[in-house]
Every structure is written in structure tokens, then in C-alpha cells.
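In this view, the complex is presented without one of its protein chains, the others remaining in place.
Chain IDs A and B follow the sequence of writing; residue 1 opens each chain.
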Amino acid sequence: MVNDGAPDVEVVARVLGGDGEAFGILIRRYEPGLLRFATRMLGNPDAAADAVAESLVRAYRHLAQCRDPARLRSWLYRITGNRCRSHLARRHTNDIPLSEAPAPALADNTDAWATLERSEQMALVERALSALPAEKREAFVLKHVEGMSYEEMAAVTGARIPTLKMRVHRAREALLVALEEVVR
Amino acid sequence: MSPIDPRLQEALDGERDPGTLPADLREAYDRLTGAAQLLAGAPRLSVSARVMAQIRKAPHPQPGESSTQRALRWLGRPRAVTVRLRPMWTLALAAGLTAVLLLPFQNGSTPQPGNAEGVAQFVGHFPGARSVEVVGSFNDWSRGMLHLNDDDGDGIWHGAAVLPAGQHEYMFVVDGERWVPDPLAGRYVDDGFGAGQQNSLLIVRPATAEP
Partner (left out) sequence: MRRATALALAMALAVPLPLGAQTTGSTRLVGRVPPAAQPAIDSIIAIAVAESLPTEPLIQKTLEGSAKNVPPDRLVSGVRRGLLQLRAAHLIVAEALPGQPVPDAHVVAVAAALARGVPEPIVTRLVTLAPTEAPGPALHAVADLIAHHFNPDSAVDLLVEAHNKGLRGMRLLDVAVAADHYLQRGGGRTPAEALAHVRAMLPNVPPAEAVTRHGTNGS
């Protein structure tokens, strides 16, 4: 019986050895991050749940093809990212449907960001993020929400590190402009 | 969009102490990192149960096998087959199915179905019914378009229609109010509305032979 704290390599070996239930450990370990990532990419929790569920089932089916189980996290994010891109491609555009809550009117801009309620801040940030092209949105989320290094981001996305740095920089610029416009 | 100060980028990349940033850049730094923190909230959903349910039905992944090898192994694997004797009602249903199943159009009778159409026959035993009609996906689930007949009053209602080849779902509506599946349909599918009701399913074969 493999325990919940066992390293990924050990858990993967158990699963490949026939203990399918051990895959539940990996799900519990990575599901929150994958759901968060997919939700930020797709803008819709239900679609994100579908994408993550499909990705995890796919990961299980192809677990033997994971060449480096020590980097399982990157592999799972890569599969999920591909699944999200597939969902986005089906929508024709990268637009993300969001609730049409009106932007709050702000009379005082001295510390406008701080005066916003958390839910209002959340709505604004989500809207700003959704306006980014998918590649920049993905780069920003992996870097700043999932806290990945550029090396790990390269393993997840298949893009080169300079390219990823450029995407993150551009995403920051666009987000900053969007957030400043709202609170100004 | 104007590029932001490289010092801010460096701080956000962890290459510079944000405490060294001037006030305006520090404010932008706080805004972006604050936004990231908001986005990092834990999701409330979980797909664990649904994923585990699916993978329990899937074959175990095998180390060192290609997908082709797995397919070959799967093909060659002996499988448990449920041995089950049929109760009499299924035999009756099978016989009934042949009576109601959609027959390819056979001769010059009118109306002539087109290349992508076939003739569907419907038969049902509803003694005492005042009316029986067929409502389904082929008529947009509209009433009053396909009535069955019981001219000799023996309770056997029947009718036929030319339908597009392919799958159709339908139900009988008896006396204008009672929705019942076709007991002879042989194929059923849950109607998806949560009450466990089943639609009858028919597959219309094209009248002309397939290439």
C-alpha cells in the first residue's frame, strides 16, 4: 500500500504495476492546481472540470508513456494545457464568456484598487485576463498563479524560455494597463 | 501598449528585491501580484470521483508497451462472457421487433421513398384506446402528424411513414395524454429528463442498397 506522501515516481510505479487505485493519490495531489489552471484558461469552471477530467483519464491511459515520472507535474499540466487549447479552438476565438457584471464606478482614485471589494477585484482581474491571447494568458497563469520556473513552463508548453519570458512580460504589461484603466 | 519598466519585470521575475522599487513601480508590482493571488484561489470543484470511476473501467496501463502492443494484447485476451438464458418475454420482444422494425422499401407502392429514406412501420396493442399517435424526433415532437389506425377495432393500432434514414427517437401518445414507449421497439434510450423514462429508438435503413 503506497501512502499519500510517496514520491510521484513511486506512485507511478505502483499504478503501472497494477494498482490503479494509487492513481487517486496523484489526482488528489495535482487536481487543485490543474483545475485552477484550466479555469483560468477557459474562464468557465464546468468546462475546466471537463478538461481536467479528460486530461487525467488520458494521463492514466498513457501513463507508461510518461518518460520522466519525476516530472509528472509538468506532464500533467502539458496534457491539460493541450486539452484547454483544444476546447478554445472549438470556440473559434479565444474569447471567454464572463458574467456581464458592470465595472464598478469609482469616485476616488487615490487608492481605488484597495477600496474595491474582493469580489469586484476578482471580476476585474478575470476580465482582464480573459482579454489576453491564450498564449500570454497561459504564460502568466503558469508563472504567477502556478508559480512555475521558466524551465518548468518550457516543459509544459514546449515553447523556448526566451519566448515564454516575452509572453509573460507582454501579459504583465497588458494586465497592468487593463487594471489601471478600470481604477482610473 | 507601452513596455513597463525593466526593473518591475526583474522584480516580478524574482531577480530584484521589490523593496528597492520606486513608489510608482512598487504600486504596479503590488497590483500585479495581488491580481495573481486572487487568481490563485483554490477551486471548489473536484473531478476525482468521476475520473476514478472512468479509470476503474479502463484497462491498466502497461509499462513498456506501445499503444499497438496494448491493442494486440487486448484483442488476444480471453474475456469472461456472461452466460444468460433468455426469459420468454425477450423472445416475444424479438419476434415483435421484427414486426415493427423498419423494412427497406420493396416495390413500386406509393409513396416512393427517396435514396436516403426508408419506410417505418409502427404497431402497438392498445385495447380500448380512442386514439394512438406517434410523436418523435422525425416530426419535431409535434402532435397530430402521425396517427395510427385500428380499423377493425381489435386493439392493434398500426401505421407507417416514410422517414429519413438514420436514428429516430419516439413515443406513442395514447388518448392524447398518455406517453408510452413502444413495447416492441427493441431499442430504448433514457430520455435524459431525470424521471427514468425511456424513448423508443428506431433505425431507418435507406430504401436503396448501400454502395
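Operating definition for what follows: a contact is a pair of C-beta atoms (placed from the backbone, for glycine too) under 8 Å apart; a residue touches a chain by one contact, two chains touch by 3 or more.
Keep in mind the model is a prediction, meaning the values are calculated, not measured.
Peer 1: Could you list which residues of chain A touch the chain missing from the display?
Peer 2: Residues of chain A in touch with the missing chain: 50, 54, 86-87, 90-92, 97.
Peer 1: Go through chain B and note every residue touching the omitted chain.
Peer 2: Touch with the absent chain occurs at residues 54, 57-59, 74-75, 79-86, 90-92, 94-99, 101, 103-104, 106, 109-111, 113, 119, 121, 135, 137-143, 145-146, 149, 158-164, 166-167, 169, 179, 187-195, 197, 199, 201, 203, 205-206, 210.
What we mean here is this: only the chains that are shown with their structure count from here on.
Peer 1: Could you please specify the touching residues of chain A with respect to chain B in the complex?
Peer 2: These residues of chain A touch chain B: 15-18, 20-21, 23-24, 27-28, 31-32, 35-36, 39-40, 45, 48-49, 52-53, 56-57, 60-64, 113, 118, 121-122, 125-126, 128-129, 140-141, 144-145, 165, 168-170, 172-177, 179-180.
Peer 1: Would you mind writing out the residues of chain B in touch with chain A in their complex?
Peer 2: 1-4, 8-9, 12-13, 28, 31-36, 38-48, 50-52, 54-56, 58, 60-65
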